[in-house]
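Sharing a structure here in structure tokens format.
One chain of protein is taken out of this complex; the other chains stay put.
On to chain A.
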Amino acid sequence: MRPFLLPKVRNHLHPKSATISTQSRPLRLHPCLRRPLLSSAATTPPPVLSTVFSLMASCGDREYLDVVAFMKLALEQAKIAFDSLEVPVGCVIVMDGKVISCGRNRTNETRNATRHAEMEAIDVLLDQWKKLKLSKAEVSEMFSKCYLYVTCEPCIMCAGALSFLGIKEVYYGCANDKFGGCGSILSLHTMSCEEAGGKSYKCTGGIMAEEAVSLFRNFYELGNPNAPKPHRQPVQQP
């Protein structure tokens, strides 16, 4: 297992979430993990870090526990993906304190690599709202009240989609060092074109990141059974 995700995760950890999830064993830091401090990640500001602290400042313990509770539901979705031999990412969408949609990665099943958890959950909502005959303006209004909880930082595609929809806020688990669109590679949550009607959304990472990473770790340690052979040999199950 390559602990590439760990440092960012650690950087972004909310002090409270650290007590919840990650103190059981020390995080091993590979030396090259220091790079995020130096490379482009340092110049593109730690949006996550700052928002973590603003989260800390802006909400009380109970709200933070709510965030954790919703992330646990997202992790359950990720586990469903895992059990379906999909890359384990899951999410829930919350409005007015209630979960109104959920989704998990479905890329292998559909052979469509864009069917990420976020896209699945968004489509569930659009279907619901269209059945209710909501107008586009009403749907747009609804999205602006939605909170997304996703186990891994949205990729560039999903981060763009969330910006187009005008989502209110995103909480994620671990950072996505290779594809992340909410601070890691691009910052689409803050870079929308305002003249064209784009709004930015608040994004907070590091929520139960260790759990999200450990799901990935389990998935890839088993060897992705769907990977082109012999990507990494699956461990033979007894």
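One rule holds in what follows: a contact is a pair of C-beta atoms (placed from the backbone, for glycine too) under 8 Å apart; a residue touches a chain by one contact, two chains touch by 3 or more; residues count from 1.
By definition in this document, contacts and distances are computed from a predicted model.
Within the choices "tRNA(Adenine(34)) deaminase", "DNA replication complex GINS protein PSF1", "Trafficking protein particle complex subunit" or "V-type proton ATPase subunit", the name that UniProt assigns to the complex's undisplayed chain is "tRNA(Adenine(34)) deaminase". For the options A:94, A:122 or A:170, the residue in contact with the chain missing from this view is A:122. In the complete assembly, the contact with the undisplayed chain comes from A:89, out of A:89, A:102 or A:146. By the touch criterion stated above, the residues of chain A touching the omitted chain are 1-2, 4-5, 31-32, 34-35, 37-40, 42-43, 87, 89, 105, 107-108, 110-114, 116-117, 119, 122, 126, 136-137, 139-140, 152, 155-161, 163-166, 174, 176-179, 181, 185-186, 188, 192-193, 195-199, 216-217, 220, 224, 226-232.
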